[in-house]
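Here you go, one structure.
Note that one protein chain of the assembly has been removed; the remaining protein chains are unaltered in position.
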């Protein structure tokens, strides 16, 4: 395959995340922690930390909040070359407020993401060269759900990247507060003919796509209905807001093989947000990096997701050596050091 | 019943609480978190967050520490109409220093609550109209234990509110560092003839009131000895400073019925202080709100207490919708979302 | 004059204010300080701290950000009885991001206040009794500028309060980023026939109302054109972002008198935001409190404004004793203690 | 002179100081900065930082707040050998709440220092060897003013140290909120016959001791009335809470000489508390250290005080090299580096 | 035994520890928590908190970072009499960066401890009287591993203290990043003839000293090969970074007895660093304090280590009463209070 400037580009909204420290509540307290996230940004940042070249395609306000987001994108190892800036008077960055949970109190989110600059994003905001600059393009259902304009741009980008030979990765990432299951299905079915790598949880498959049978049947069926090569489905068990277990299944159509791994058990959850995106990042790294394979995808996907739960904020923060050590420990039944030093 | 200005008024000391952040110790570190609490204040604030109208009756110094306390009372949704101010030179707000525990280190408290302004409180500090302004009056054994003057005022207020038709609620809240079991019993027996709703733990009933038999026998016996309508008793299991389980029993004399509920298991404790008061607040809400009942009391009491353990500081911080969702999850055995969004 | 429940009610938007600590910039850093403000809220909170009974009329989202705002309103001594809640999906609280300046860097603000819940406010959100519950009603040009709906509601409220005998106070508070000078003049001229107390800076009078002559001519002319009783005009000198001087002039039509006072020189500015609103609060206190007069208004107005500059956040934070001591020092040429203890 | 274990011991109360960060107010905010101070502790810590061996004589509670104070005493370079511990139930450490000022808002203090453990201090709390262990003993009028018991202990200690050959240093440190001028004078006149080094401001000399004439006449008169060797008087000019100037005069009886120095002009005040104590520490260092003299005392006194104003908290924090550099710059009219590196 | 000035002196490096707050990562964030630690310092501080007199022997830079370390040494109750200062241009304090773990992310350490001032330490830096001033001398394998010069000084000090009658305590504390197992064994075998109390984990005994058999055989064998009186070996089980269990075995040669105790199970780990050193401190306290014995050593050792895990930073922070209460609870199967108040 010819060398491209980027290994992965993703289209998605960038959000300002504001959260009270520790277990404080949104309704009280004097400070917010100030972070930046977004499903697709989280994915590309994770892939970048593992060593590939990535960038985010988005539209942000041309004010100091937008610049803060840009700075954080760069801090996360992601290229800001394809950030478009909105200089209109009503330009704004979406916000979400997040507070941690502790059993029996669940984590809570307040969204303030309407009327944001990303909803003005258009294919015309970017040069034609964008579409030939990457090996893989990723986006998620959240982008399609945000607005008519986002949906239109997302679908057009998928087609344009596909034309230029990019691998298309798509994560359903269904959010009931953004659209209904029916809306989601109708929209997503339009793009599935272009998708190569498909991320969809079992619940979403059943509720949104009316799939039946066990999870493996469901995963396989997507590759039968559409020219999808790989389907990945995460399996999270929430013991409490502070304790989860995590694993996943990946189905490879070409070899008709399911890849599985024992779950990461009793993860000590610090911040669960973005752990699904971290899974996608690990899986895409496993597929796009040298000697990529579904086996590599499941190992890096599971490890990336498990460990993201231990890191504050949306974006992952482990480099390749660190993830390799996690994977190694996960498969090691002998003596393990208790500390990295 | 005629409409009163308040659903609940409570008499009690307001304390400044100073605590090192996270797991730091009092003997070290550069900052204290600055909060306000007090058994009865915690109760009325909890009831207020659930939607009833409440106020606190207390006496605080007429200086900036007192004003801080007043501001926090208001922040907690509680009326400051019945705060009396002490302008004397020796006016002071009681303080307690609190540090979190982690097994095998228990949480620790250092009290500095002697010689405080609340010990000067008197019925004369308030207008006559106070006693006819509420549907229910609550106080606890702590108030009676603080000093001779507090005891006198507390007992007189119980009688005055009773005369004006208020429901009288009393929480024994026995503290060995304030008085002995014999002192407590002698004092409390004076007020039991006026009490309608009685909160008393099994341990206290045995040790302080020399009760015998199982917890239900004991609870029932109080209603036989005194004209008490409802007795509530909490049951906390401390697995470690960071993991508790919690439930309670409520006995209703009129129907000779015990109300029980499965316990909240493995609560992820962030701050245990005030969880007993939160129980009282939930129970009183269950009894005083529209369609009040002992069944409602046990559900809101248990949920309020369980969830208080997850919130920093003395005072609770969940509104009615949030508590309803907790109760709903507690009784739901099917699918549960992992996050509120 | 008959006794009303409130001395002062004000209509205005409540904003979440987010600011990096100290001299950090918005584009960097990990935390925001989380405060609440708004021109009219700042006014009523200041009046409340001086001892009168006040409330804010506004519409806020029925989510945890709205509840945070409500809690802070109460913390500031202001009644939340007339807060309407917006439960729609697009409910949101306006935000502004503020950073401090230091010469030659000016303070900076990024606004994100479009599409907010206050823009849905309507007279129908409140009971009829609202309009007869206060001695004085205050609002500002910001409220009228926010949207068509705010303007309509603001104008109607002015008329309804006036009908019920309330004194009407109005602060032009001209903001070029909200409307043009022509729009402002056209709108404000509609309400001037109802206004009793009028706050307007010299610059605004010249630029927006095309007034000419010296500041005293201009102030007097408003009382000639409209049935305005009192006109107040602040005079701020900005030596640097950290050093201001401040005074004002008040004109009383009835006695044809100008009230003036030597300026507070070289104020050590900590946070300039809200110092204009603090002026209004001090002036209104001076007029509405017992033995109110324009002389009292100018003394409390100037002192309140000067001292607000030294306090972080939008809302003032000094009680009557503290303001009295400031006023006393301002007029005292002899020995002064250097500390309050 | 024979070698003693300590160069300086001082008797005085140790207080917990709680202050909101930066310019926040006591009545608001979520944190207090947690420090320890006290007039005499500040003095001995300053002397210790300059290289002499010092200790504090006091009584503190035998709880974790007391241990925090002890740890901070040690952190400040001061011996804790002569701290007595109060294990009674009502043991408490005095507290004061401090907030910074900014013109026109003065710094403010709220005291909560009654009923504290230091008021139980007695000569019997310490071994007889205490009195022969130091070259110099220092205390201040604050200690004498705290209570009958403190006064008794203070006076007895002065006599006992004097008997054992210690130099006696005394700082009037008059505080109107602790006693009246008449009480102060009556008490202090009892101890002046024992005092060698006497610190008294001009204002205090006039108001408390009814002295007349210019400041030099007054200073000299003390050495005529009593066997005092050295009198020092500070001269502070408060331009604003953030800008002071400072110098002092020292009178030496033996040589009938007044020592003076140009003032430190326009000190950038960060925290004014303890700057008077820092003066005493510098002056005592100048007298007690090798080649001590009044000239050295005024240089180190002025520099220590000036620089203390720039340091947060009560206790000073500059070592000998740093103070020497300050003194050198103060006397240097040529090129000066702008930074120490 | 004759009375010595100190009960325990230890030789070792003092390090500045920098750690991101909570679960933040080193590669991100705006602040570091600033602490001081070091294996031997942690030991003496722990012994000091329990009531014995201790000091640390080390060499630190004569700059403000060194002074910070000195202040913290004193804050921890340890004498700074034997700190030597390095005034050379390349003087530096070693640093280590530490971040907390959460399963599956292990805690991580980045060391920056080469070229530090401690590597210049020499017996000549200290007065001859040092060697006769203590009842016991302690050091660890870390000190011997740091450099040729440290090794030389360490070995000479062991010999000199031994000559003066001090008990010699040695903790192998093997660190693979400082030296190899072979280097360690070769060096340590030189000093074992002087050691009285020997701390060595089972793993180290096997890997470094090629010991075989069960742990008790191994422990006993050291006392057969060398004139060692007491061997202690800790047993830690790491369930996850946040949950450990801990106990130990102590072998006493004189009585040929093994001392054991049930483990502290499911310790809620806040900061694991220094818990091994805390074990040594508790064990040494148990041996060196009045009525010292191996039984006392194991009880105080286990409790000190268990509880250190719950305290942030390297250095322990519990006094004798608190440790006694922990030990009491550990052996108590009946009712336990959940809080210390």
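A, B, C, D and E are the chain letters, set down in written order, and residue numbers restart from 1 in every chain.
To be clear about the criterion, contacts are C-beta pairs under 8 Å (C-beta built on N, C-alpha and C of every residue); 3 or more make two chains touch, one makes a residue touch a chain.
What you see is a predicted model, and the numbers here were worked out from it, not measured in a lab.
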Given that one chain is not shown, what are the shown chains it touches? A, B, C, D, E
Write down which of D:144, D:195 or D:307 is the residue touching the left-out chain. D:307
Identify the residue among D:31, D:208, D:234 or D:317 that touches the chain left out of the display. D:317
On chain C, residues whose C-beta touches the chain left out of the figure: 22-25, 27-28, 101-109, 111, 177, 236, 238, 240-242, 272
Give me the chain A residues in contact with the hidden chain, please. 67, 71-72, 74-77, 319
Residues of chain D in contact with the chain that isn't shown? 22, 75, 264, 266-271, 303, 306-307, 309-312, 317-318, 322, 325-326, 329-330, 336-341
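Rule of thumb we're sticking to: only the chains that are shown with their structure count from here on.
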Touching chain C and chain E alike are A, B, D
Starting from the defined contact criterion, work out which chains touch chain A and chain D both, please. B, C, E
Relative orientation of copies chain A and chain C, as a Cα rotation angle in degrees, nearest 5: 180
Pair with more cross-chain C-beta pairs in contact, given D-E and A-E: A-E
Could you state the distance in Å from the CA-based centre of chain A to that of chain B? 45
Where in chain D do residues touch two or more of the other chains? 25, 27-31, 67, 71, 108
